[in-house]
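One protein chain omitted, others in place.
Coming up: chain A.
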Amino acid sequence: MLEVRELNSQYGGAKILHGVTMTLGANEVVALLGRNGAGKSTTMKSIMGMVRQKSGSVLYEGAEMLGRPSHVICRAGVGYVPEERRIFKELTVEENLSVGKREKRADAPEWTLDHLYTLFPNLKERRRNLGKHLSGGEQQMLTIARTLMGNPKVVLLDEPSEGIAPVIVEQMAHVIAELKREGLSVLISEQNLHFARLVSDRAYIIEKGQMRYEGTFAELDAQPEVSAKYLAV
(Lines give C-alpha, C1' and ligand atoms only; values in the text may rest on other atoms or scores of the structure.)
Protein backbone atom coordinates (compact mmCIF):
# COMPACT_ATOMS: atom_id res chain seq x y z
CA MET A 1 0.00 0.00 0.00
CA LEU A 2 2.49 2.57 1.25
CA GLU A 3 6.22 2.00 1.15
CA VAL A 4 8.80 4.43 2.49
CA ARG A 5 12.43 3.82 1.54
CA GLU A 6 15.55 5.56 2.76
CA LEU A 7 13.71 8.81 3.49
CA ASN A 8 15.89 11.77 4.47
CA SER A 9 14.31 15.07 5.44
CA GLN A 10 15.60 18.36 6.69
CA TYR A 11 14.40 21.83 7.65
CA GLY A 12 16.94 24.46 6.69
CA GLY A 13 20.26 23.18 7.99
CA ALA A 14 18.77 20.72 10.50
CA LYS A 15 18.52 17.09 9.34
CA ILE A 16 15.55 15.38 10.94
CA LEU A 17 15.19 12.00 9.22
CA HIS A 18 18.09 9.72 8.37
CA GLY A 19 17.13 6.95 5.97
CA VAL A 20 13.72 6.02 7.33
CA THR A 21 12.29 2.85 5.80
CA MET A 22 8.87 1.40 6.57
CA THR A 23 5.82 -0.19 4.98
CA LEU A 24 2.09 -0.09 5.55
CA GLY A 25 0.09 -3.02 4.17
CA ALA A 26 -3.49 -3.05 2.88
CA ASN A 27 -6.07 -2.82 5.68
CA GLU A 28 -3.37 -2.73 8.30
CA VAL A 29 -3.04 -0.47 11.34
CA VAL A 30 0.59 0.33 12.10
CA ALA A 31 1.92 2.41 14.97
CA LEU A 32 4.90 4.68 14.63
CA LEU A 33 6.26 5.02 18.15
CA GLY A 34 8.84 7.40 19.49
CA ARG A 35 9.54 10.15 21.95
CA ASN A 36 8.86 13.81 21.41
CA GLY A 37 11.07 15.11 18.60
CA ALA A 38 12.06 11.64 17.38
CA GLY A 39 10.80 12.35 13.86
CA LYS A 40 7.27 10.91 13.83
CA SER A 41 5.52 14.01 12.60
CA THR A 42 8.27 14.78 10.10
CA THR A 43 7.89 11.27 8.65
CA MET A 44 4.19 11.86 8.14
CA LYS A 45 4.63 15.34 6.73
CA SER A 46 7.31 14.07 4.35
CA ILE A 47 4.99 11.34 3.08
CA MET A 48 2.34 14.02 2.62
CA GLY A 49 4.63 16.31 0.62
CA MET A 50 4.70 18.98 3.31
CA VAL A 51 8.48 18.99 3.83
CA ARG A 52 10.42 20.56 1.02
CA GLN A 53 13.95 19.28 1.47
CA LYS A 54 13.87 15.52 1.26
CA SER A 55 15.28 12.55 -0.63
CA GLY A 56 14.54 8.84 -0.85
CA SER A 57 11.31 7.28 -2.00
CA VAL A 58 7.66 7.19 -0.98
CA LEU A 59 5.68 4.67 -3.01
CA TYR A 60 1.90 4.64 -2.82
CA GLU A 61 0.39 1.69 -4.67
CA GLY A 62 3.66 1.51 -6.60
CA ALA A 63 3.65 5.15 -7.73
CA GLU A 64 6.33 7.59 -6.59
CA MET A 65 4.88 10.36 -4.41
CA LEU A 66 8.10 12.05 -3.33
CA GLY A 67 8.36 15.56 -4.71
CA ARG A 68 4.67 15.81 -5.59
CA PRO A 69 2.54 18.57 -4.08
CA SER A 70 0.33 17.56 -1.15
CA HIS A 71 -2.96 18.02 -2.98
CA VAL A 72 -1.89 15.42 -5.58
CA ILE A 73 -0.94 12.96 -2.83
CA CYS A 74 -4.25 13.60 -1.09
CA ARG A 75 -6.22 13.08 -4.28
CA ALA A 76 -4.33 9.84 -4.90
CA GLY A 77 -5.95 8.52 -1.72
CA VAL A 78 -3.70 9.43 1.21
CA GLY A 79 -5.51 11.29 3.99
CA TYR A 80 -3.58 13.22 6.62
CA VAL A 81 -4.80 14.13 10.10
CA PRO A 82 -2.36 16.63 11.60
CA GLU A 83 -1.37 16.83 15.23
CA GLU A 84 -2.40 19.86 17.26
CA ARG A 85 -5.86 19.77 15.63
CA ARG A 86 -5.37 22.17 12.78
CA ILE A 87 -9.03 22.84 12.17
CA PHE A 88 -10.17 26.06 10.52
CA LYS A 89 -11.18 27.96 13.62
CA GLU A 90 -13.20 30.67 11.87
CA LEU A 91 -15.23 28.20 9.80
CA THR A 92 -18.26 26.26 11.04
CA VAL A 93 -18.04 22.52 11.57
CA GLU A 94 -19.90 21.88 8.34
CA GLU A 95 -17.69 24.30 6.40
CA ASN A 96 -14.63 22.56 7.82
CA LEU A 97 -15.99 19.27 6.54
CA SER A 98 -16.78 20.73 3.14
CA VAL A 99 -13.16 21.84 2.66
CA GLY A 100 -12.15 18.17 2.92
CA LYS A 101 -14.78 16.92 0.51
CA ARG A 102 -13.49 15.10 -2.58
CA GLU A 103 -14.88 12.88 -5.31
CA LYS A 104 -15.94 9.34 -4.50
CA ARG A 105 -13.24 6.75 -5.15
CA ALA A 106 -14.06 3.35 -6.66
CA ASP A 107 -11.62 1.48 -4.42
CA ALA A 108 -12.34 3.17 -1.08
CA PRO A 109 -15.41 3.57 1.12
CA GLU A 110 -17.39 6.75 0.64
CA TRP A 111 -18.00 8.89 3.71
CA THR A 112 -21.18 10.92 3.65
CA LEU A 113 -22.09 13.57 6.21
CA ASP A 114 -24.72 11.20 7.67
CA HIS A 115 -22.23 8.37 8.03
CA LEU A 116 -19.71 10.70 9.74
CA TYR A 117 -22.37 12.08 12.05
CA THR A 118 -23.18 8.56 13.26
CA LEU A 119 -19.50 7.98 13.94
CA PHE A 120 -19.10 11.41 15.59
CA PRO A 121 -22.49 12.28 17.12
CA ASN A 122 -21.13 15.40 18.85
CA LEU A 123 -20.28 17.00 15.53
CA LYS A 124 -23.86 16.74 14.33
CA GLU A 125 -25.10 18.72 17.30
CA ARG A 126 -22.47 21.36 16.73
CA ARG A 127 -22.49 21.53 12.97
CA ARG A 128 -23.36 25.24 12.88
CA ASN A 129 -20.77 26.21 15.49
CA LEU A 130 -17.43 27.78 14.66
CA GLY A 131 -14.40 25.54 14.94
CA LYS A 132 -12.91 27.66 17.69
CA HIS A 133 -15.92 27.08 19.92
CA LEU A 134 -15.47 23.29 20.00
CA SER A 135 -13.83 21.44 22.88
CA GLY A 136 -10.40 19.85 22.36
CA GLY A 137 -11.89 16.40 21.88
CA GLU A 138 -14.50 17.68 19.43
CA GLN A 139 -11.79 19.45 17.46
CA GLN A 140 -9.80 16.23 17.29
CA MET A 141 -12.88 14.38 15.99
CA LEU A 142 -13.45 17.15 13.46
CA THR A 143 -9.93 16.86 12.04
CA ILE A 144 -10.46 13.13 11.49
CA ALA A 145 -13.93 13.57 10.00
CA ARG A 146 -12.63 16.33 7.72
CA THR A 147 -9.93 14.04 6.34
CA LEU A 148 -12.43 11.19 5.88
CA MET A 149 -14.56 13.51 3.69
CA GLY A 150 -11.81 13.04 1.10
CA ASN A 151 -12.61 9.30 0.93
CA PRO A 152 -9.01 8.18 1.49
CA LYS A 153 -7.61 4.64 1.30
CA VAL A 154 -4.74 5.36 3.65
CA VAL A 155 -5.00 7.58 6.70
CA LEU A 156 -2.00 9.10 8.47
CA LEU A 157 -3.03 9.94 12.04
CA ASP A 158 -0.53 12.15 13.82
CA GLU A 159 -0.71 11.70 17.63
CA PRO A 160 -4.47 11.19 17.87
CA SER A 161 -4.45 10.69 21.64
CA GLU A 162 -2.37 13.74 22.45
CA GLY A 163 -3.85 16.13 24.95
CA ILE A 164 -7.41 14.84 25.07
CA ALA A 165 -9.50 13.45 27.91
CA PRO A 166 -9.35 9.67 28.64
CA VAL A 167 -12.99 9.19 27.67
CA ILE A 168 -12.26 10.72 24.24
CA VAL A 169 -9.18 8.53 23.86
CA GLU A 170 -11.52 5.56 24.23
CA GLN A 171 -13.77 6.97 21.53
CA MET A 172 -10.69 7.45 19.37
CA ALA A 173 -9.79 3.78 19.70
CA HIS A 174 -13.30 2.94 18.59
CA VAL A 175 -12.95 5.22 15.55
CA ILE A 176 -9.68 3.61 14.49
CA ALA A 177 -11.23 0.16 14.78
CA GLU A 178 -14.09 1.40 12.60
CA LEU A 179 -11.63 2.66 9.96
CA LYS A 180 -9.99 -0.76 9.86
CA ARG A 181 -13.39 -2.44 9.60
CA GLU A 182 -14.18 -0.21 6.62
CA GLY A 183 -11.04 -1.52 4.90
CA LEU A 184 -8.71 1.47 5.32
CA SER A 185 -5.01 1.31 6.11
CA VAL A 186 -3.94 3.50 9.03
CA LEU A 187 -0.58 4.75 10.17
CA ILE A 188 -0.72 6.33 13.62
CA SER A 189 2.11 8.09 15.38
CA GLU A 190 2.01 7.69 19.14
CA GLN A 191 3.92 8.28 22.33
CA ASN A 192 1.33 6.35 24.30
CA LEU A 193 2.35 2.69 24.11
CA HIS A 194 -0.79 1.52 25.84
CA PHE A 195 -3.08 3.22 23.32
CA ALA A 196 -0.97 2.08 20.35
CA ARG A 197 -1.15 -1.54 21.52
CA LEU A 198 -4.90 -1.27 21.80
CA VAL A 199 -5.48 -0.24 18.21
CA SER A 200 -2.61 -1.40 16.00
CA ASP A 201 -1.31 -4.59 14.44
CA ARG A 202 2.39 -3.76 14.27
CA ALA A 203 4.81 -1.14 15.46
CA TYR A 204 7.88 0.76 14.40
CA ILE A 205 10.05 2.66 16.83
CA ILE A 206 11.81 5.77 15.63
CA GLU A 207 14.51 7.60 17.52
CA LYS A 208 16.63 10.57 16.43
CA GLY A 209 15.27 10.22 12.93
CA GLN A 210 16.25 6.57 12.53
CA MET A 211 14.18 3.39 12.66
CA ARG A 212 15.28 1.35 15.67
CA TYR A 213 12.69 -1.40 15.82
CA GLU A 214 10.09 -3.13 13.72
CA GLY A 215 7.75 -5.95 14.80
CA THR A 216 4.56 -7.02 16.53
CA PHE A 217 3.59 -5.93 20.01
CA ALA A 218 4.10 -9.48 21.28
CA GLU A 219 7.69 -9.37 20.07
CA LEU A 220 8.14 -5.92 21.56
CA ASP A 221 6.85 -7.12 24.94
CA ALA A 222 9.37 -9.95 24.87
CA GLN A 223 12.18 -7.37 24.74
CA PRO A 224 11.42 -4.87 27.51
CA GLU A 225 14.87 -3.33 27.09
CA VAL A 226 13.88 -2.01 23.64
CA SER A 227 10.97 0.06 24.85
CA ALA A 228 12.95 1.09 27.90
CA LYS A 229 15.72 2.40 25.68
CA TYR A 230 13.69 4.18 23.02
CA LEU A 231 10.35 5.01 24.59
CA ALA A 232 10.70 5.44 28.36
CA VAL A 233 10.77 9.04 29.43
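By definition in this document, contacts are C-beta pairs under 8 Å (C-beta built on N, C-alpha and C of every residue); 3 or more make two chains touch, one makes a residue touch a chain; residues count from 1.
Just so we're on the same page, contacts and distances are computed from a predicted model.
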item: Among "ATP synthase subunit b", "Phosphatidate cytidylyltransferase", "ABC transporter permease" or "Sulphur transport domain-containing protein", the UniProt name of the subunit that does not appear here; value: "ABC transporter permease"
item: Options A:34, A:100 or A:160, residue touching the unrepresented chain; value: A:100
item: Selected residue (touches chain absent from view) among A:5, A:18 or A:75; value: A:75
item: Candidates A:1, A:17 or A:48 - the one touching the absent chain; value: A:48
item: Where the unshown chain meets chain A, residue by residue; value: 11-14, 48, 50, 52-53, 69-71, 74-75, 80, 82, 86, 88-91, 95-96, 98-100, 102, 146-147, 150
